[in-house]
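The following block contains the structure, expressed as structure tokens.
Every protein chain except one is present and positioned as in the full complex.
Which chain is which? They are A, B and C, in the order written, and residues in each are numbered from 1.
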Amino acid sequence: MIKVGIIGATGYAGVELVRLLLGHPQAQIAAVGSVSFEGKPISEVYPNLAGLFDEVLVKDDEVLARSDVVFASLPHGLSEEYAARCAETGKIFIDLGADFRLWAEEDYQEWYGLDYHRPELHRAAVYALPELYRERIRGERIIGNPGCYPTSIGLGLYPALKNGLIDPNSIIIDSKSGVTGAGRGLSQTTHYPDCNEAFSPYKVASHRHTPEIEQTLSDIAGGPVKVTFVPHLLPVNRGIVSTIYASLAQPVDLGEIHALYERAYAGERFVRVCPEGAVANLKNVRMSNYCDISLHLDERTGRLIVISAIDNMVKGAAGQAIQNMNLVCGLPEETGLTMAPPAF
Amino acid sequence: MIKVGIIGATGYAGVELVRLLLGHPQAQIAAVGSVSFEGKPISEVYPNLAGLFDEVLVKDDEVLARSDVVFASLPHGLSEEYAARCAETGKIFIDLGADFRLWAEEDYQEWYGLDYHRPELHRAAVYALPELYRERIRGERIIGNPGCYPTSIGLGLYPALKNGLIDPNSIIIDSKSGVTGAGRGLSQTTHYPDCNEAFSPYKVASHRHTPEIEQTLSDIAGGPVKVTFVPHLLPVNRGIVSTIYASLAQPVDLGEIHALYERAYAGERFVRVCPEGAVANLKNVRMSNYCDISLHLDERTGRLIVISAIDNMVKGAAGQAIQNMNLVCGLPEETGLTMAPPAF
Amino acid sequence: MIKVGIIGATGYAGVELVRLLLGHPQAQIAAVGSVSFEGKPISEVYPNLAGLFDEVLVKDDEVLARSDVVFASLPHGLSEEYAARCAETGKIFIDLGADFRLWAEEDYQEWYGLDYHRPELHRAAVYALPELYRERIRGERIIGNPGCYPTSIGLGLYPALKNGLIDPNSIIIDSKSGVTGAGRGLSQTTHYPDCNEAFSPYKVASHRHTPEIEQTLSDIAGGPVKVTFVPHLLPVNRGIVSTIYASLAQPVDLGEIHALYERAYAGERFVRVCPEGAVANLKNVRMSNYCDISLHLDERTGRLIVISAIDNMVKGAAGQAIQNMNLVCGLPEETGLTMAPPAF
Partner (left out) sequence: MIKVGIIGATGYAGVELVRLLLGHPQAQIAAVGSVSFEGKPISEVYPNLAGLFDEVLVKDDEVLARSDVVFASLPHGLSEEYAARCAETGKIFIDLGADFRLWAEEDYQEWYGLDYHRPELHRAAVYALPELYRERIRGERIIGNPGCYPTSIGLGLYPALKNGLIDPNSIIIDSKSGVTGAGRGLSQTTHYPDCNEAFSPYKVASHRHTPEIEQTLSDIAGGPVKVTFVPHLLPVNRGIVSTIYASLAQPVDLGEIHALYERAYAGERFVRVCPEGAVANLKNVRMSNYCDISLHLDERTGRLIVISAIDNMVKGAAGQAIQNMNLVCGLPEETGLTMAPPAF
């Protein structure tokens, strides 16, 4: 059994890790950490866990001491220290936050306003989107788990961009995320009567996931890609739908595009290319580690439209983190992640 | 008092007309028609109206006989006949359906699969988006009330396109509509457990509002405009948000764009340009005839992003129809439409 | 025109007063007060009001200075002072909070933990549920506007209790309220992902509206009535449904009960007794001042079941406050309150 610990266990990503890890046949939750609720059973904060997992929340030091794999879900700027301590003690560190996602320190400085204090850690870290970077991830010990939007977008565009199907300068991404994406912290925007029966974009063309999205797309395309990215707050608990628009580089029919995506994702356990005519819907991926992708052609304007749907809390956070743990620990990648998404 | 009649009064647009007209100081609902519920009080079908409006639903003939202005909210293909009868008897006909929106019969044939049987009626009809075509509308008697998506999009792009701010070939529109947009008819997609906590696009790049959108944008631009248009079903009752992307024709700063929109809509009672930094949200326009527009610049990619929010049932249907009635009847345009949108 | 001022205008009840008063033909909002947002236009806090009502929020002193009728929507314990100042200057004071609802100071002390500092103000005040106490209210100047739950319950039980139909010791009330009832303040319970797809009671048999409910029911019954009252938080924005159970005092058939309720509420503009077989639903009263009541008999157990539905923000707060203002100012009671509830 792998002994895992969770830092920031009472945040939404943290408690989703708990839910999934409780069903993981080869992992055991050795410790859960929390600053705000230290000393309380986690099931007092999250009564859904009562009887199943009543572990008392401990200090982060304790989490590190007890675990072989440490998951951290923290505000940006806090993860370097934990990564360093894991590196020193030979533990695997899987960061669900933003600190180990960007390769270029300038990007981090520009979008997050902070420096890399320990650049060697960042050099040692891997950006861990398994379907794209599986081989890079395997041997590593500092894992930068991708953001939710970048996961849905990277998977959505990978085959098209890799194969030169689309003009890399034409990409526009209109994403919609469920409210858990905003976290457990209170805000007027996520106050029920202000959020229910409401809808709007936020951080228009200025969201911090933009450089991460561009990093992945540039890497796939083999050259710099800039995108327009507009996220929206969707009045549902879970899920992201990204509607992605790009001009075709040359005429191609939908059947060929489908064949290409199916080939690219053949053997991938967690990516489902929807049949022609079907449309990806977040309801089909909820509570699961799936990414559903549907492909559409606007023949009138020569644009490809890719719809990509994930559960922001699973494939967009905790599920993918566990997929990465499996990969790093040499387990079958789907271990603990095979539950069927509910129909409703 | 203007005597108004409503054909298709038990559909969603029909009953919204009833709600608004009950508060109109110069109009009186003379008759409400329904095929399915003829002979029943409308308040039996819609108990929200009990005590306020218990009128018995009658046959369409009766509606025509009793009214000076006839509103029709019908599936496409049915309105010509009513328009003809109104024309013969000197009544004003305001069509909330699709039959009098498209100028080119070919477009109607292509997207709706039907012919114009009485082309002279279509020539006599006016496409009635008041903020754009006020002067054309005033004297007319066959009124093609715009679709909900085209209203949000036409208003959102008008100043930019009119002033050559954007490249007309670069327009991509990602719209999200509340479920009343799908009407009162039952379907699996709008069955509560299938629709709640779900989200997806539908009719991707193939929605029938596309030619209507392009007709308006082409008219504004003074030349053919083709767009990519993808609507999505949003799990809220009311409202449309259109997120519209277009490449700037030349560099311009956000302040100038704002100034231009404010100038274009100065004096317009129902269009609100949000202050810089604010984002249009459908919650602010619900139950009202407002269209809120916010403007954003993606300087990194040189794209303008326009967010346009309306209530699909008011400015996108019944409210605009009444605005048109006011215009045609020589009343102040806002008569009966001055209610404040609720905060929640 | 009556000059009205609102203290606490940026709370939910306050902004709902604004919405309704903007449509009131004989009242003019002279001033809106806020401690948290003083100096800002109210439309910056509530963009739904932009263009319609951009009044700058002022200090409470200013509100009092400019108004003839002062509405206050404040946490308990703060209203006495304003009532006193209104009394001194001859203004009408309408309190939407709890401070002027309870006749017995002991009840206030027990349930709110505070004393009456100025008992003469409380003696001068009237508990203003118009359908029950219309005649008492007319001449008064300190108006205790009823709570939302007590309104739905008092109206639901009045005819049955008044006529000795039910055993006053058998009353059990199971109420469900939309989330605006919890106000604009943030809390974990009303954080969207914690509140959406959730449901539970709160303050079980210990809610502060209990003594107010019992005060009204005792007054109707002519003797002390104690009830079991359990409120629940309902994942909708607006509306209260109270399901009220009571044992019949003697056998009676449903037709008689209906006749009795119809007689009791004949001529009441805002109470609708649903036809036999229909069930009151909060969707039919949203955004309106209606109270819908449906009546059901459990013949197997000899119990009457009354379903009472109101909009907690209108009949349960701002709408009833305006109804009281109309009553006190000698206007027709429905002035400004005649809008039809929407069908969706």
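The definition used in the following text is that a residue touches a chain if its C-beta (ideal position, glycine included) is under 8 Å from a C-beta of that chain, and two chains touch if they have at least 3 such contacts.
Source: prediction; values computed, not measured.
Interface note for the absent chain: among C:Lys3, C:Arg118, C:Lys162 or C:His232, the touching residue is C:His232.
Mapped onto chain C, contacts with the missing chain fall at residues 172, 174, 176, 193-194, 196-202, 204-205, 226-228, 230, 232, 234-239, 241, 243, 245, 279-283, 286, 296-301, 303, 305, 307, 309, 344. Where chain A meets the omitted chain, the residues involved are 12, 15-16, 18-19, 22-23, 46-53, 180, 197, 237-238, 272, 274, 278, 281, 283-288, 290, 292, 313, 338-344.
Interface residues of chain B facing the missing partner chain: 12, 178-180, 184, 186-188, 190-193, 195-197, 235-237.
We take it that only the chains that are shown with their structure count from here on.
Remark: chain B and chain C have CA centroids separated by 36 Å (rounded to whole angstrom).
Between chain A and chain B the centroid-to-centroid distance comes to 39 Å (mean Cα coordinates, whole Å). Distance between chain centres (mean CA atoms), chain A to chain C: 46 Å. Touching two or more other chains at once are residues 193, 196-197, 235-237 of chain A.
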